[in-house]
Structure formats: C-alpha cells, structure tokens
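Here the complex is missing one protein chain, while the rest keep their positions.
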Amino acid sequence: MSDQLTQRILGELESLVLIDPHTHINPHSAASTTLADIMGYHYYTELAHSAGLPREQIEEPGLDPKEKVGRIVTKLGALENTVQVSWLLEICREFFDFDGVALTEDNWEAVYDRAAEKMAQPDWEQQVLKKSNLEKVFLTNDFDDPLTGFDTSLYIPCLRTDDLVFHFTKAETRERLQKATGASVSDAASFRSAIGSLFEHFTKNGARACAISLPPDFSPRKIENSAVEPVLQSVLRGDEVNTVDADTLSCFAFWTLAEFCAEYSLPFDLMIGVNRRVYEAGVFQGQDLFDKRTSLILYRELFNAFPQVTFPISVLAQTSNQELVSYAWIFPNVITNGHWWYSNIPAFIEQDCRSRLQAVPKTKQVGYYSDMYKLEFALPKFGMYRRILAKVLAQDFVIDLGWSEERAVELGRLNLRGNVEDIFKID
Amino acid sequence: MSDQLTQRILGELESLVLIDPHTHINPHSAASTTLADIMGYHYYTELAHSAGLPREQIEEPGLDPKEKVGRIVTKLGALENTVQVSWLLEICREFFDFDGVALTEDNWEAVYDRAAEKMAQPDWEQQVLKKSNLEKVFLTNDFDDPLTGFDTSLYIPCLRTDDLVFHFTKAETRERLQKATGASVSDAASFRSAIGSLFEHFTKNGARACAISLPPDFSPRKIENSAVEPVLQSVLRGDEVNTVDADTLSCFAFWTLAEFCAEYSLPFDLMIGVNRRVYEAGVFQGQDLFDKRTSLILYRELFNAFPQVTFPISVLAQTSNQELVSYAWIFPNVITNGHWWYSNIPAFIEQDCRSRLQAVPKTKQVGYYSDMYKLEFALPKFGMYRRILAKVLAQDFVIDLGWSEERAVELGRLNLRGNVEDIFKID
Partner (left out) sequence: MSDQLTQRILGELESLVLIDPHTHINPHSAASTTLADIMGYHYYTELAHSAGLPREQIEEPGLDPKEKVGRIVTKLGALENTVQVSWLLEICREFFDFDGVALTEDNWEAVYDRAAEKMAQPDWEQQVLKKSNLEKVFLTNDFDDPLTGFDTSLYIPCLRTDDLVFHFTKAETRERLQKATGASVSDAASFRSAIGSLFEHFTKNGARACAISLPPDFSPRKIENSAVEPVLQSVLRGDEVNTVDADTLSCFAFWTLAEFCAEYSLPFDLMIGVNRRVYEAGVFQGQDLFDKRTSLILYRELFNAFPQVTFPISVLAQTSNQELVSYAWIFPNVITNGHWWYSNIPAFIEQDCRSRLQAVPKTKQVGYYSDMYKLEFALPKFGMYRRILAKVLAQDFVIDLGWSEERAVELGRLNLRGNVEDIFKID
C-alpha cells in the first residue's frame, strides 16, 4: 500500500516539466555525439581508474572515442554496483533501446553504434530535452564567456566566479578579464569596476545566478580597499604572494561579487567544501576531494551583511547537511540547494531530503539540479531524486502526518520546479 | 503487521504518566492565555521570519496578541511542511477541537477565539497537564530566582548557570548575584562561596539539576584560585577583559559549579554546542546557531575529575550523536539526554534514538524532554518522540531481536519515565 502510494506520487512528479538550476552544459554542444561523451563523464573515468584502469589508457592523446569507450567498458563490471553506473544503464535503456542488465565487453559495441546513429539525428538535442521533460537549463559560464550564439531563454547563463576569486593571482586570469571587459585593472577601484561590467554583461544576457565553489577553509569577510591595495599592486607587478595575502585578495573579490549580486538582484550560489587537486595523478576532474572539518559559521559575517542577497547553498560534506538545514531555518537569505557531488547518492540524499522537508520552509528549498555536462544525464539523475522524494513524501507526509496525496504532490512540485522559478526569477 | 505492532507498543507508551526533565516553563504562568502564547514560540516566529515576514512586524511594540497571530498565520503556508507546524496543528486539534488540515487566513480567528475561551477556564493548566499525562515538569530557573509562589513538587526547580559562567564580566550579573546571596564577591573564595549559597538555596527548594548551555569551543579545565584571582580582580574593577582571561574566569566558575554538584549530589545537565547571536537581526530567541566542529574530547578532564557527578548531556549537532553514544558507553557518569533543538526533528531523532538504544546501557538514557515554554507543547512533542520510539522498539527489538512486546514496552517505559526518576532522584 505504501509502495502503491509512492508510485502514484512518483507518477505525478514525473509529469513535471523541469528547470535544471545548475549544470555544466555547453550550449553550443549540449547533447552527446557518441557514447564517449556519456562515458567520458568524470564519474566513469574516475571510478574506472579507481578500480584499476591506468589514467594513461583513459586519457591517451588522440584516442578514438569508440576505443575509449571500449577501454572503460572493461572496468564497468567492477563498478556495476554504483549508482553512477545505474544512470548509464538508464540512459542506454531510455535513449538507445538497450535491454540488457549490464554493459559488457560483449554487447557495448552495438550500443555505441545505436547511440551514434540516434545522436546523429538533427533534432537529437530536442529529443533529449523533450524526453527528459526539460524546459530550461542553467549553465556555468566562465566570466569571459561572450554568451552569444545560443538561446539564452533555454540555456540560462550563470556567472561562474572561481577564477576571479581564487586565480586572480595568475596572469592568465587578469588577461582574460581585461579582454572581456576592455578595461585594465590597476587598483582596487578598477578591479571592482571590471567585476561590475561582468555583471552588466551577464544580466543583460539573461543570467539568473552568480556561482562559485569554495574550499572548506574559506571564510569570507569584508576587506577595505586600503587593505587590499598593496596586495593587488604586488599581484599586478607579477610578484608571488603568500597565502595570507592571497586570502585577502580572494576575500576582497568575493565580497565585491556579493555586493554586485545585491546591486543586480542576482542569487549567489555557494558550493561549499571542495579541496582541488587532492589526487594529482587522477583523471581529468577526478582529482578533487574534501575535508569535512568546515562549518557554515564561517559565513556568518556574509549572511548578516547581505540580507538582500539570496544564497542557494550546496554542501559537499554530508555531515554539513544539518548545519545547512539549521542556517536555512534561521537566515531568511539562506536556501538549501540540491545534493552535490559526493553527497549525490541515494543513501545521503534520502537523509538530507527528509531533514530539509521537516525543518526548512518549503519555499526555501531547491530540491535538485543535475550538475550534468551532457543533456542525457538529466533524465537518470532527476529520476533518482524523484524516486527518493516520492518515497519521503509518501512516508513522512501522507502516512505519518496524514496529508492528502494532492498536498504531498504539491509540496514535491514546489521542491522540484516552483522554487526554482521563484528563487531564480524565471518568468 | 509491523505497523500494528508499532501501534500496540505506541498505545502502551501513550498511557505513561510523564516527568518532563527539561523545560522553560514559567511556573507562575505555565499554560497559555491566548494562541499568541503558542504561536509566539520562537519556532514559529523565526520560521515565519525565515520565510519572509519582517521582524518588525512580528515584534512591533505593543502589538495585540490576536494581530500578532494573524500576521504569523500569513506565513504558515510556507512552513506547513515543518514538523514544528505539525506540533501546532496537533495542539489545535487536541486542545481546541480544530478539525482542518491547515491553519489559514480563513480559519485562524475561530481557532484563536476557541483557544482563548478554553484557556480562560480556571482549571486550564490542570486540564493541559492531565490531557498531556504530565505529572512533573522541570524548570529552568535563573540563579537569582526566589523559587517561591509555586508548587515545587509539580514544577521542579533547576539551577541554570549560563550567566554565572559566561556573563560574570557584566556588572548586572554581579549585582544580581549579590542581591540573591546577600553577600558580595571580592575574590575567588567569596565567588565560590556565593555559588555555594545558590546551591544551598536551590536544593532546599527541591532543585533536581544544575544546567548550562555551552558554546562549541568551550573546554572546561580546573583553574586554581591563584590563576583566576587577578582576572577576577580586574573584572570586579570593571575592566574590559580579553578572551583568554574571560575563558579563565568561565572555566573557574564552571569547575566550581561541578564541585558543588558533587557536594550537593545534583546532576549537571550540559547542553553542548550553541553559538549565541549568530544572526543578530533575527527575532527573539531566533538568532542562535552552531559550529559542528566540536568534540566531547573537550570534556575529558571534567568527566575524569568528577566521577561522582552525573552529566546528562545534550548535543546540538546531530554529528555529535555518535560521540555522545560512545562517551556514555564508556564513562559511568555520562548520560544521553533527549534530542535538542536543531536535532529535534524526526529525521535526526530516529537515527539518534536507534543508536543510543543499541549501544548505551538502558539505565543511562533520558529519552526526551520537551524544552517547552508553554505547557501545551508537551503533548505534540512527546507525541512525536513516542511515535519514533515505538517504531524503533518494534523494528529493532521485537522484529530484529525477537523480544516480546512486553519487554520492548518496558524498555520504552524506562527510557521515557523510569530513568528520569532514577537519574534526577524523583521520589
């Protein structure tokens, strides 16, 4: 009975048209062209490498896409238990008519060819969007992205700012900023004004969020121009800066971004907790990990200073979920945002989803985003989340609290779609 | 079958007469007089504020109670998913004959009026106690509370000591202490003796516990008189003290409290992990949060130094639960105590309850306290806990371990009632 209830709720949630509020889609090449685009997703390359496939075999220069898939397939057996492989199989079944229980060395070539055939159809991108019930897809754009040549009402720009905050010490970043803004940074004021022109450019082109990923020990604070000026001058001269000075510059840039988020009414997505390049011999995008010893108390000054800025927050460590729930329960400007990366597996999503639904105002929760690089992943990833959400709605609300199914579905609708519209101001 | 089993166990647990071992009840005004007393609970004001209601509207000076409720009701829809609103509805249903699914702008006035009518009955307090199966209720008394004018066998005094430990640097605290004890503090010895006279006063009046809430970075240690003396003299002169000196003074006061707990055989409730005033623009009592980076290892010296003192411990961070389980499993003087504040939602209670029942001696667990400010909340809060406890007893003990229902109910009885009597020495 509880199972049938869950299925009915799930059926309703599956009929929803989605807006995916965070992805890494390239709008000029949103869908895949071969199965190598699917299986080149870092989840498969890093897990295959973790299970013993040498990086050199995965990332051999000039490697043919089909050969690459063939090599990864040799390790799929060792990964068959992972939820990530279940996404791959769901993609193969839903999009490529696959009906096996596993992708093996015996059957993968037929799937590869069938996929290539389907992907070659001129309307493949539209087919994927339609089958996945996707209406709009948020992007992750470099700050110097011209934002031209694609439909910004379908692919919604988002200003990604990691480079500005953590890599402005690199000449390359400064050159990119100069090129993008047409103005050179010579001091704190001109740095600020360059950032301002990025906001102008992005919001003119329909951007709906500013975003950044942050290491676990980052603690934003306001830095006065006078305090950052000597550091900035040193950086502009090309000097090496120590970690204290680099942190001062990072905090200045970050705080400036928050100020412009306020000015341009842009939500500021904070993705908290990643240490980059922990495993330097790992595959591309398979090198980052985390230190769970972090706290949202590090953001105390920020949340208090910017009551007018909405902060949708993702935490990498599952042990940060209760803090996120509690901070969103107390701070009007803190929003819970999806289930990120190492927390994006059913065992953690279920606990996190449950606690958020029990204690955070329903209007302050963005249920899920796919974080995908290729369009085909929205279907299995949202599918995974919806099944968990349906289960929680059935058990915690209909059964335990006596809610009607309609009301539970309505809560799910807000969680999956309505809040994305409201929080990111999608018309 | 498992559901019916759970229901039968729940039925037995519901028949228990309770002692609530931690509340903030004002014994001179224990029950509510209007629905504004219920909905003025910080859970509703802070959640309504989090969902967008300005603090100024909630806390407008001279605001009429009915108007206040009307304003909060406008935001209840946004909070309807929270467990806190489920408590509110259960109160309205159980006490005020409400039969709707939600409190809305259309129906709240009738409920308000009906509540006012019921609350005006001269025996309302007794009605609530009876309907809630409440026999005794622990208080949280300021150290200078005269403890007069109420029945201390019903409302059991508890010496709350936050001010003595963390605010003795304030002149106001020192004046209150002088007034309460009739003696002035001029050095470490007279500070100690003033504290001693508080214990004398409280235990004479039936106090059954000393209690304190502690920030996540507090680490108690023994301070010699000679080490605290210069700090104390500086404080008594009205000097500003630095954080290191303030911590020395806090540790001295705290350790002195533990010594008197030993002398007077009083359990010392430690409520560990709260950061005060993190969100300073928040509503009254809706400003505190936490830093999960804390550990019970900070209490190592204390637990070793006072084997004769019982420490019922509450942790604010759910990630501290396993430490609490493990420390209670090893230290004879450590007791697990309830599910506190940000950990007091079903998703966390269930995990914490389960692990405690699996690994802590059954005699060392205080299952639940309501933490309520008004009597009406015991019913839904204990109700929530009992439903979870019944589920865990049914699944983990009767089904998984083959226990009889009677034995499982007996375990639940100890957890809910028996241990409170034994640990706090209630006759």
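Points worth noting:
Chains here go by letter, A and B, matching the order in which they are written, and residues are numbered from 1 within each.
Simple rule for what comes next: contacts are C-beta pairs under 8 Å (C-beta built on N, C-alpha and C of every residue); 3 or more make two chains touch, one makes a residue touch a chain.
What you see is a predicted model; the values in this text were computed from it and never measured.
Between the chain not shown and the residues B:Ser15, B:Ser186 or B:Ser295, the one that touches is B:Ser295. Among B:Ser153, B:Ser265 or B:Asn304, only B:Asn304 touches the chain that is left out of the view. Residues of chain A that touch the chain left out of the display are 46-47, 49-52, 78-84, 86, 101, 275, 278-282, 286-293, 317-319, 342-343, 345-348, 351, 387. Touching residues on chain B toward the chain that is not drawn are 293-297, 300, 303-304, 307, 319-320, 322-323, 325-332, 351, 354-355, 357-364, 396-397, 400-401, 403-404, 407, 411.
Everything that follows uses one rule, which is that only the chains that are shown with their structure count from here on.
Here the C-alpha atoms of chain A line up with those of chain B after a rotation of 120°, rounded in steps of 5. Centroid to centroid, with C-alpha atoms defining each point, chain A and chain B lie 39 Å apart.
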